[in-house]
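Shown here: the complex without one of its protein chains, the others still in place.
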């Protein structure tokens, strides 16, 4: 049985934003990531699940738990953690238990248990201001855990940290989720964080869900142009091109033009498509090397940046811009053929922007 | 003749920080980047060059310009741009000229010229608050240019912008520098920005310069462990290992152990070194494929993250941690051999942390 | 907070009402008393609506030569006090905003000034004024100086926030552009703090206009408006006193009407950026 079913949920704000008609199913024990640009409604969706906002229409059903008080089912880890600064770490974690009038030994036992699960091994009499960023995160996790919620909601818990700490705590969060087995719904605007953390992810835009799936699935088979360009850095190239009407089933040489971008693109691999399409290619999939099953582009380079592991080359192909991440530098002004393997080509409908083929 | 010579410059603060005994030569017409972690003294050095701070000792010599007023030689672009919010874009740019009592037509001419060079094509009667981030940057560039300085100083002008705008304006800045031919000294904490922007860069730490060079030179031949791990993302692996006493000059098979890390590392390529060393390898240089001239590591994988273009795999090699960016996923718990080509190996002295060989 | 919206509504409404009543009732009563005969004002149970109207109170007050000279003196004192305290307070605030050490000294001074009971300090100040020949001055300059001193904490705190909010980088940019420190202050800081400076002018004007204790002590024969109003009140002339009080409300009402769009931001009472 699903942990959580969201059915046709809508919540609109006068100032714009919110979510429209969102339906999602979240399975138990999974780390489910909601990702999208700012203003896409991901935080609103999380706050609706938490009960901090009321929906205009639609429903949120908690699977087995049925109709218990929402506040007993879920817990939330906020951006900046929202720890109570005037209380010790212990009192922060114990706050919910004291409200429930548990006995002192019971409170001590459950705080210790939650601290253990959150890998929080510090003097719990210290206040949040005396703790490091990582320790604060662990206090926030223990505070969320101590009530034994079924679902833990996390609202960009890493977004205000600097890069090294962020990457360290990301790994810790993932291990925390594995260890506790809790269902976690995690909101982020960072596509990299979403890819590395998620068991499942939902890409949102303008209040609606654009695609749901496993990270490699979403990255390798984006459902539309928005998802294709939002997930991945540097951005996926999107070029407009025309497929010939006839399609040949046998692989051809790269010099045989079978797919045109203003007459400058040569495509080795015929395909069950024709007419005008949008072709998406990630910069890291473009190389100098051709192979038997690949597309070729005659690119004129305009600018090259050294980016450490490679060279980010900006080129024009028949008047359209293309970026390639190459392992060798190239002089601006030169023209060379670039190749991309069949599996790295993404086709989208030019009208609906949806994936085809 | 050099544009700027900095000779044994020191400036210490009571609260810590500052710069110690820094010497640098900056050539005319170059984009020179000062990069380092926060608190490394890069901003202090820039402010010393600007004359906003006075040195405790040492000298800054301006090449041909000799002893003119420092404020006529340099201009500065601040973080957040520090535009005057109560003035129009035109008045912002013209402020310095009005202080110099230039005639009205002359002011108009030079503002137009500076706006042109900064690619600022907007209604100049608008105020900073009415401009986009990119337009503000261009106003700041025009304001810096209008006095015709020899050197333009830039203090993290991109650090408060979001990622897509930052990458767009980075390219624009580089083109601005090329177009105007001015010497630019640019401060950033972002190693990626430093690599992509710089003609020359200086890596700083704790008030001193650790390495000066071209970006690819610094990235491919880091002078010490600090530079090696600061430049590049994901971080370069640093593992402690022992070289055998005898060194053989001919390449050997990867199965022949010639370099040990707790007995688990096999090294194909002997080398004029012996004893204990620190070995640096970037995650992207590790692969499943062996070649004739490479090092091999027997790695036990603990965790794998999907990062889009590949899989970031965390492994242990004889009790030491190693990260590899691989193109195929692997099950945690498995043990496999990883290989790194000879050119991707960096050796450092374990005591001084300096590059050897 | 969820649920808080519904629960807070009665509280909110009550406070709204309180605010409106608190501001409107006194002014209404004032107007009523000013235009009704004296007996009605003290009737019990009170008449909430005026029964008889009279213009005699307003007329008699405006015919008074005493009123005209008191009004003139009050305006002179308040304008001088506002100008002096705003200039000095602005300079103090700027120095406090730019120098850490001075900020601490200044804040300590301002705090002490707000904590010391002014009535207790009045006595030695009066002695000093007597010695300086500024006691009961016909131009009110002694009182103006005291009011200016009283208002400096207010004007300094009112403009301090505006100067703190101006990033040091703007001043550095202007200095690099070739401006002198004075030019930086006048061209970069003052224009951006102009709203706070205007607020501090208004507040210090009202502070002096309304100040009663020192005015009573110092301007014993050359009276300003507050002592005059006090005497009318004490002598039981409620009608003329109300008319005088209405005159005293005029500048405040003028400011409130002029700054209507800014009232909601609370900027005048507590400028923050």
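In order of appearance the chains are A, B and C, and numbering begins at 1 in each one.
Please note the rule applied: a residue touches a chain if its C-beta (ideal position, glycine included) is under 8 Å from a C-beta of that chain, and two chains touch if they have at least 3 such contacts.
Note that the structure is a prediction, hence the values are computed from the model and not measured.
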{"item": "Residue in contact with the excluded chain [from A:1, A:99 or A:351]", "value": "A:99"}
{"item": "Positions on subunit C contacted by the hidden chain, ascending", "value": "1-4, 7-8, 11-12, 15-16, 19, 22-23, 25-27, 29-30, 33, 41-42, 44, 46, 91-92, 95, 98-99, 102-128, 130-131, 149, 153, 157, 160-161, 168, 171-172, 175, 181, 184, 202-203, 206, 209-210, 212-213, 216-217, 226, 229-230, 233-234, 238, 241-242, 245-246, 248-249, 252, 255-256, 263-270, 272"}
{"item": "Residues of subunit A (touch criterion as defined above) contacting the omitted chain", "value": "50-52, 71, 74-76, 78-80, 82-86, 95-96, 99-100, 143, 147"}
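By our rule, only the chains that are shown with their structure count from here on.
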{"item": "Taking each chain's C-alpha mean as its centre, the one farthest from subunit A", "value": "C"}
{"item": "Subunit A-subunit C separation of Cα centroids, rounded to whole Å", "value": "57"}
{"item": "Inter-chain centre distance, subunit A versus subunit B - centres from mean C-alpha coordinates, in Å", "value": "28"}
{"item": "Junction residues of subunit C - those touching two or more other chains", "value": "none"}
{"item": "Residues of subunit B engaged with two or more neighbouring chains", "value": "none"}
